[in-house]
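Omission of a single protein chain aside, the complex is shown with its protein chains in their original locations.
For clarity, chains are labelled A and B in written order, and residue numbers in each chain start from 1.
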Amino acid sequence: MLHETDSADNILELSDYRVGFRTERGLAKAVDGVSLSLKRGSTLAIVGESGSGKTVLNRGIMGLLGANIIEGGSAKFQGEELVNTNRQKFWGTKMAMIFQDPMTSLNPVMKVGNQVSEPLRLHQGMSRKEARDRTVELFTLVGIPEPAKRFGEYPHQLSGGMRQRVMISIALAIEPDILIADEPTTSLDVTVQKYILDLLVDVQSKSNMSMVIITHDLGVARGRADEIMVMYGGRIMEKAPSETVFQEMKHPYTQALLSSIPRLNDPKHTRLTPIEGFPPDIVDGPQGCKFAARCKYAQDTCLTLTPEETTIDTHTYFCHFPVGTDAGSEALKSNEDKGFTAAGLRIKSKGEVV
Amino acid sequence: MNEEQEINADEVTNDSQASEEETSISDSTQLEVSEFADKKTLGFGFWLATFWLVLISFLAVFSPILPFKDADKNYIAYEQKENPLTGKVQERPVQPPYAPSGEHWLGTDQDARDILSRTVEGARISLAVGALTALFGMIVGGTLGMIAGYFKGILDKIVGAIFLVVLSFPGLILAILIVALLDRSLLTISVTLGILGVAPIGRLARAQTLSFSEREFVMAAETLGAKKSRILIKELLPNVLIPMSTLAMLVIAVAIVGEGTLAFLGLSVQNSATWGKLILTGSGLSTLESSPWVAFVPMGFLFLTVASFNYLSDRIRDYFDVRDIFVTRD
Partner (left out) sequence: MAGSGNNHLRTEFDDVLLSVENLVVEFSSGRKNKVHAVSDVSFDIRKGETLGIVGESGCGKSTTAKAIVQLPKPTSGKVEYEGTDLTKLDKEGMRQKRPSIQMIYQDPISSLNPRRTVFNIVNEGTRVWSTEHSQQQEIKVEEMIQAVGLDPSEARIRRPHEYSGGQCQRISVARALVLDPQVIICDEPVSSLDVSVQARILNMLQDMKDEYGLTLLFISHDLSVVKNVSDRVAVMYLGKICEIGDGDVIYDNPAHPYTRLLLAAIPDPDNKHSQNSDVLEGELPSPLNPPSGCRFRTRCPRATEKCETEEPSFEQVGNSDHWVACHFPHIDNELNAPTSDEGQFIEGNTDDEILWPPAD
């Protein structure tokens, strides 16, 4: 299901994209039908917990999962179909990726400066000196102090935040059309995290690079992404412009996610509302909506019928009984009265899951 | 049943049923997501190797009561042949070695001794040497290594020096010395080889102990109030034992071959058939040419046994490695 027909504007277009792994127990559907369009120059944040499929989705798009997976559907990069093709030609030129742990992504026995200048010399044909100068320039851009000195250092001599900055320099050196950042700040201190995220947004806006940020932290996504996409069980739950997700969230999972994190504004000892249950089995998964087993709005329909896509303006969601709608409120109320959801989850009054 | 099914924890099998659409996927698939997601099943080769080892051990242990021929008896065959000296037809002995036949399934050696029986008998000694060597190495090397790795400090330095000395000693010369000074009993040979095994096993034990003692569960045990000795035995040993055991299997293999080498130097166990001796018996140039089975049968048994131990060692290590590694967040 394509959303935008003016595909010339879209750098990335996914249509019912799927990724599966063969396992002992059967086919593991890690990505179970994802459709999205990423406009050139914009930022998409993909939010999800472990098992949501967000990492598989992105590695799948980049082609980093190896040859032994099963891909389905369509994934077009700048109009060119990617599925079941070798994407190597894009690596280091048009597509760049930053990973969560810079220590394992950087070559430990190579000077960091060389790790940046190498792609410059390889892909952009720069001379040694040119590449070095550009590297120092990039280091300054990303805020590495004493960039010339740092050029000759090895990854283990740098702090986590610095290493991540080096990773970003490598990505920037490539001047990619799209940058995929997979949990880029998860292992960093919060002050460094802010710096890195601001930096990414800054660079992105200056170079009109498209960006996908993968994170488990909704707060990170807010204000830094044009669009937020919430994933669960290999599927999209909700997709909308950043603020819309927070102000007018429609999917119960998004709502549950936000309610389960401790908030600065709450006084101390505020009881948190966890999401009960466990992530779904992606091999032998549930029919119907993947989130139904843990959803306080769940009705019988949810257990059997997969929710269809609902799109209002720029807001897309997949839910039978969305938050804030009549159907949703009634569903919740009826569950509260019964004390159970259709999936057997016990609910106290006021929607508090037991 | 692991209730939180995370994709990384799924394993992959060799023989999954491919449907017609999935022809582009090769047979052995692997999850890229976790680099440790190796094959979790033990596999056909594992069972094959285990079968062989069980078989050969069974034969070795029960050989006295099994219906094999006498290993030391000379089964000289006779035939009616013309005596070149007298011209008369007489019963004359046939020149051994005899090729494999219905009478002797794996043939005989130059003294008409049944090879199958001798090989089975040789298994007893060879396996015993292997087992004793490994046992000695594990107990002495393992203990020293674990003490060095856990208590560190001066104990570590002392043990390190011991290992260094043992490693630097040329094994062959040590063997010759000991055998010359003592005797050529099974025990002596095994202990000699075992001493050589102490250092590699010990070093592994030390490295593993060092690595495991950094893990938080060791600190947790200390926080509970456990004494160091308890931690060593209850927390560290079960973990170190696995890698030590896989190494021990390799040591068994090396020891069996080592015995073979000693036999060629005439230093193997006295008064018993061993595979090394058997191979030696068959290794004369003319024998190899005309009756290769004399050497090849024991060699084959040795090879199969050593290969099995090596293979098992690998498989077990992989199997337990996977068990050890967890899934972390996405």
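The rule is simple: a contact is a pair of C-beta atoms (placed from the backbone, for glycine too) under 8 Å apart; a residue touches a chain by one contact, two chains touch by 3 or more.
Keep in mind the model is a prediction, meaning the values are calculated, not measured.
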item	value
Of A:222, A:315 or A:346, the residue in touch with the unshown chain	A:222
Touching residue (missing chain; options A:26, A:73, A:160 or A:285)	A:160
Sole contact to the chain not displayed, among A:15, A:50, A:207 or A:301	A:50
Residue among B:73, B:92, B:157 or B:230 that touches the chain left out of view	B:230
Chain B residues that touch the omitted chain in the full complex	2-4, 6, 215-217, 219-227, 230, 234-235, 238-239, 242, 323-326, 328-329
Footprint left on chain A by the chain that the document does not show	49-50, 145-146, 156-160, 162, 187, 189-195, 197-198, 216-220, 222-223, 246, 256-258, 260-276, 278
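Keep in mind that, in the parts below, only the chains that are shown with their structure count from here on.
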item	value
Whole-Å gap separating chain A and chain B, where each centre is the average of the chain's CA atoms	50
